[in-house]
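Comments concern the structure below.
Note that this complex is displayed minus one protein chain, with the remaining chains in position.
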Amino acid sequence: MDCKIEDIEGTFNGEIVENLGNNEYVIKLNDREQNLKILNMDARGIEFVLDQKYHKVKYLESGTSKMNLVVDGVPMTLNLHANLDEIVYKNVGGGGPAGTELALKSQIPGKVISIAFQEGASVKKGEAVCVLESMKMQVTVKAHKDGNIKSIKIKEGGTVAKNDVIAEIE
Amino acid sequence: MDCKIEDIEGTFNGEIVENLGNNEYVIKLNDREQNLKILNMDARGIEFVLDQKYHKVKYLESGTSKMNLVVDGVPMTLNLHANLDEIVYKNVGGGGPAGTELALKSQIPGKVISIAFQEGASVKKGEAVCVLESMKMQVTVKAHKDGNIKSIKIKEGGTVAKNDVIAEIE
Amino acid sequence: MIEKVLIANRGEIAIRVIRTCKALGIKTVAVYSDEDYNSLHVKQATESYNIGEGTPAKSYLNQEKILETILASGADAVHPGYGFLSENPDFARLCEKNKINFIGTTSNSMELCGDKMQCKAVMLKAKVPTVPGSPDIVKDADEALQIANEIKYPVLLKSVYGGGGRGIRLVHNDKELNENYDSAVGESMAAFGKSAMLVEKFLEKIRHIEYQLARDKKGNTVHIFERECSIQRRNQKLIEQTPSPVVDQETRDRIGEIVVRAAKAVDYTNLGTAEFLRTDEREFFFIEINARLQVEHPITELVSGLDLVKLQIDIANGEPIPFKQKDLKMNGYAIECRINAEDTFLDFAPSTGPIPDVTIPSGPGVRCDTYLYPGCTVSSFYDSLMGKLCTWGQTFEECRLRMLTALNDFYIQGVETSIPLYKTILKTDEYKNGELSTDFLKRYGILDRLTADIKEDKNANKEAALAAAVIHSEYFKSRVTSSVEDSTRWKSQLD
Partner (left out) sequence: MIEKVLIANRGEIAIRVIRTCKALGIKTVAVYSDEDYNSLHVKQATESYNIGEGTPAKSYLNQEKILETILASGADAVHPGYGFLSENPDFARLCEKNKINFIGTTSNSMELCGDKMQCKAVMLKAKVPTVPGSPDIVKDADEALQIANEIKYPVLLKSVYGGGGRGIRLVHNDKELNENYDSAVGESMAAFGKSAMLVEKFLEKIRHIEYQLARDKKGNTVHIFERECSIQRRNQKLIEQTPSPVVDQETRDRIGEIVVRAAKAVDYTNLGTAEFLRTDEREFFFIEINARLQVEHPITELVSGLDLVKLQIDIANGEPIPFKQKDLKMNGYAIECRINAEDTFLDFAPSTGPIPDVTIPSGPGVRCDTYLYPGCTVSSFYDSLMGKLCTWGQTFEECRLRMLTALNDFYIQGVETSIPLYKTILKTDEYKNGELSTDFLKRYGILDRLTADIKEDKNANKEAALAAAVIHSEYFKSRVTSSVEDSTRWKSQLD
C-alpha cells in the first residue's frame, strides 16, 4: 500500500511481510521490517503493539482513496493511491474546501440565525454568507472564494449538520 | 406477571397499564400505579426512571421461570410463575445446591489440585471432595449431602469452570 | 437543616453538587430538559424531574417550572450551580418568598453585585480600589477630557449600555478623545437607543486574579486565597491556577483584607468570588463580585482541603464558618484546564455530537469533574464545557507535569476539544515561568505553536498510522474473500 499522510511530506509504503500466527505479523514500513502484534480489532478500531510500542487507532471513515484515523489521540488523514500522481499537502487547521470547489459547507452543526445573501448575488472570498448558532455562540460562515451564489441550501431558523452544503458559489 | 424474589418474602405482581408513548409507561406494581420512563434499553440491560427515581438494571440470565438481574449494583433473582404453587425462599450467602440434587458443582473456576475420593466411596455432608486452586489460593469443595459418589467428573491437574459438575452423589 | 436539595442546573456542576450532598446524606433532586434525559446528573440524583424543552428558556431558565418542581419534590433548598439562574436576583427573591433555602447570597446583595455602576460606587466608599475612571457617567466631552487627564491616557470611552465592541473607543490623547466622543455616543444611540458615557483607564498586559470569599449569616468573613485565571480566549477563562505566580504572602494578605471589606460592603452571604485586574505595575483593581460558586472552585479545594459545596450548605443552614482566617493554610499547587468541546482552529467554534468513547484520566493528584461517559452526547443547546481537569502537586512543576500526563491520557472521541491547545500552552517556557496575561494566546503566538506541535505529533505517529491502514486493508480483503456474509456485515459496520 502506498499513501500520503496529510501535513506530512513524503510518500509512505507499507505491506505485511509475514503472518506469524497468534495475531503477530512482520510488517514492512518504508523498507523497515517491524514486528506487530494485534491485541484487539474490530471495524471501529485496532489496538496493537508495533516494535514494543502500544498504539490505539480508531477508524473514523475509510474509502478506497482516503482514510481518517485517530492514532493515539491524534487525528490523521491518509490518502491512498495505487499510483501517486498527485501531491496532497494541506496545512493544519481549518483550511476549508479548496478554492475550486462549488459547495460552501458548514464545518459545525447549528441553527441558522441569518443569511446575508440571496441567490444570484455576487460574493467575495471571506465575506460572511450566514450566521449559525451552536452552544450559545454565533459563528459566521464565510465564502471560500469569489463568485456568484448559484443556490442557497439552508433556511433561516433551520438547522444544519456538520459538512452540510450551505450554498453553491460558482 | 407474578413472581417471587429470592430472599424476600411475599409474592409480587406487575403489569404495564398503558403505553404513553415517548418511552413512557404507566406500570402497576402490586396494585400501585407508577410512571416509568425508559432512558435506554437493549438485550443486556435497561435504564429507567420509576416515579422520579433512576435505576440501572442488567439482565444477566433469563429463562421462562427465572431471571437474574443486577439492580443498581445489587444482584437479585426473580422466580417467575404463572401459578405460584411453590414457595421459593432461600438464604443469602453461598447456600449451594439443594440437598436432593445429584450433582456437586464448583462455585468457582480453577485448577484441580487434589481429589479426596474415588468413585463408589461414601461421603458425608461437609466432607472435602476436592481442592481447587484459583488466584494463588486453595479452595476446598465440600459434599453438599451424605451419600455415595456415583461418578467423579474432574481429573487432577485439569481445570473446571464455574458451575461445572465435580461429582454426582446419590 | 437542609434535607433535600434541588439542583437547578445540569452537566458537571450538577454532578459536583450531588456528590457532596450524597456524602452528607442529603437527598438530591435533579431537573432535566428533554435534551438531557440521558445525562449523568439525572442518574445520580435521588429523584429526577423533567422540566421542559431543550432550549434553556423553556427549562433551566424557567423559574416558575423550577419552583413548581421544588414544591412537588418537597425539596427544602435549591442549589443554582453557575450560569442559568445562579445570578438572577428575581429567582433568589422567588425562593425567599416561598421559604426555600437558596444556597447563595441574598437577592438584595445579588442585585447589588449585578449592577456594575452601583457596585463600583459602594466599593469606592469602602475604599476598595477599582479601575480608575469617572465615578459616574460623564455629561459631555469636556468632563471626559478632564477625567482622562486626571487618570492619564490611554483611556476607554464606554457606553454604559455598550456591548460587543459597540459604543466603545480607545483613545490616547485629548485630540483623539474629542474626535471620538460624539461617534461613540452615536453608535450607542444607534445600537441601544440610549447612551451614557463613562471614562475608564485602559489597562495593558493585565492578569485576571480573583479571590474566593465566604461570609456566614452572622457576618464572619474570610477569603480562601487567590486564583489566577489569566489564560483566556474571548474573555473566557481556559486555564486557572493557584497560587498565582505573582502573589506572595504579603500581597495575599493585603488584597485578602480588601476582599473581606468588599464582601461586607455588599452584605454578601455564602460563597462568592471577588475579581481583580492586576497590572504589570503590581496594582490590583476590583472589577466585580461573582455571586455564585465559580467553575474553577476545585483548585481552591485542592490547596485548602475544604469542600466548598459543603461550606455553602453549612452557611445556608445558618451555621458559622467553622474556621478563622488564620487557620487557613495553602497546601501545594493546583491547576485547572477547562475541557471544552470546541475547535481551536475554527476560532473556538463549538463542536457537538455523540461521544462514542471517552477515557477519563486518573492517578495521584488528578481530579476530573465531568459529565462525559461513553455513549453520552454533547448537546448544542448548552455551553461547551464538558469537564474540568484539575491536578495538584507539592510543587508547581509536579502539578504541571501531572496535568500534562493527564491531558495525554484524556481521550474524547466525537468532538474537537481544547486538550491539544492546553498541552501546547503547558509546555511553553512562558507558562512554566508564570509570564501570564489575558492576551497570552496572542502575545506568545500559541496557535502557531499548536500547529507545529500537531505536525510533530503526526510525524511521530506516521508509522503507526500506516501500520493501522495496512492491517485494516488486509483484514478487509481477507473478509471479502473468506465469506460474502462476513464482508457484508463488515461493510455495513463501516458505513
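Labels A, B and C are assigned to the chains in the order they are written; within every chain, residues are numbered from 1.
Here, a contact is a pair of C-beta atoms (placed from the backbone, for glycine too) under 8 Å apart; a residue touches a chain by one contact, two chains touch by 3 or more.
Nothing here was measured: the structure is a model prediction, and the numbers come from that model.
Every visible chain touched by the undisplayed chain in the complete complex is listed here: A, B, C. Which of C:R367, C:K423 or C:H472 touches the hidden chain is settled by the complete complex: it is C:R367. The hidden chain makes contact, of the residues C:R207, C:R402, C:K423 or C:K462, with C:R402.
On the side of chain C, touch with the chain left out of the figure occurs at residues 16, 19-20, 22-25, 298, 301, 305-307, 310, 331-332, 360, 362-369, 374, 394, 398, 401-402, 404-405, 408. By the touch criterion stated above, the residues of chain A touching the omitted chain are 37, 39-40, 47, 49, 52-54, 56. Against the chain not shown here, chain B presents residues 1, 3, 5, 7-8, 12, 14-16, 25, 27, 29-30, 34, 36, 38, 41-44, 46, 48, 50, 53, 55, 57-59, 62, 67, 69-74, 76, 78, 80, 91-94, 107-111, 134-137, 139, 162.
In this section, only the chains that are shown with their structure count from here on.
Inter-chain contacts peak for the pair A-C.
Farthest chain from chain C, judged by C-alpha centroids: B. With centres taken as mean Cα positions, chain C sits 49 Å from chain B. With centres set at the average Cα position, the gap from chain A to chain C is 32 Å.
Between chain A and chain B the centroid-to-centroid distance comes to 50 Å (mean Cα coordinates, whole Å).
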